[in-house]
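Let me begin by handing over the structure; questions about it come next.
The complex is shown incomplete by one protein chain, all other protein chains being positioned as in the whole.
Moving on, here comes chain A:
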Amino acid sequence: MEGLSVADANLLMYLHPSKSRNVSQSILRELGSLPFKFNETFDGVLLAYDVNILDKQAKILSGVHPYFGLRLKANLLLFSPKPDMLLEGKVVKLSQESIHVIVLGFSSAIITAENIHGEFKYRTKDKEELFASKSHKRHVIKVGTMI
């Protein structure tokens, strides 16, 4: 599946002074708020990370709140799908109008009728909705299929 990548990142994290009591916990918590959201910096969605603190020393920023900056080295698993990439997902819902797919367990995608290949025709068989290929009889898309 395209779109998945592993990246090495040098991060600089700024923490509020109140977090200085338990720095590693604060780092993990901050990083914990990142996954499953699109991140501009990473140009993708963070899925998983592994982090190391580079330096025990941290620079304190001058200003109203003396935040301190920590250097971290992290290994990141990113998902950055771009147009025309091939992705894989599981079908969770089918209707005449659309196919609903879940990619990587967290991302929902929808394929509307216009985008479904003409080869597939919507059918209801034994109360089950599916898209069947006109050319290959066995080729069927229904709930639970990986596409």
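Keep in mind that, in the parts below, a residue touches a chain if its C-beta (ideal position, glycine included) is under 8 Å from a C-beta of that chain, and two chains touch if they have at least 3 such contacts; residues count from 1.
By our rule, contacts and distances are computed from a predicted model.
Can you match the unshown chain of the complex to its UniProt protein name from these: "Mitochondrial inner membrane protease subunit 2", "Protein transport protein SEC23", "RNA polymerase I-specific transcription initiation factor RRN3" or "glutathione transferase"?
Matching "Mitochondrial inner membrane protease subunit 2", "Protein transport protein SEC23", "RNA polymerase I-specific transcription initiation factor RRN3" or "glutathione transferase" to the record, the invisible chain is "RNA polymerase I-specific transcription initiation factor RRN3".
Which of A:K59, A:K93, A:R123 or A:H139 touches the chain that is not shown?
A:K93
Contact with the hidden chain only, please: which chain A residues?
Within chain A, the residues touching the omitted chain are 16, 18, 21, 25-26, 28-33, 35-36, 65, 67, 92-93, 95-98, 100, 102, 105-108, 110, 112-113.
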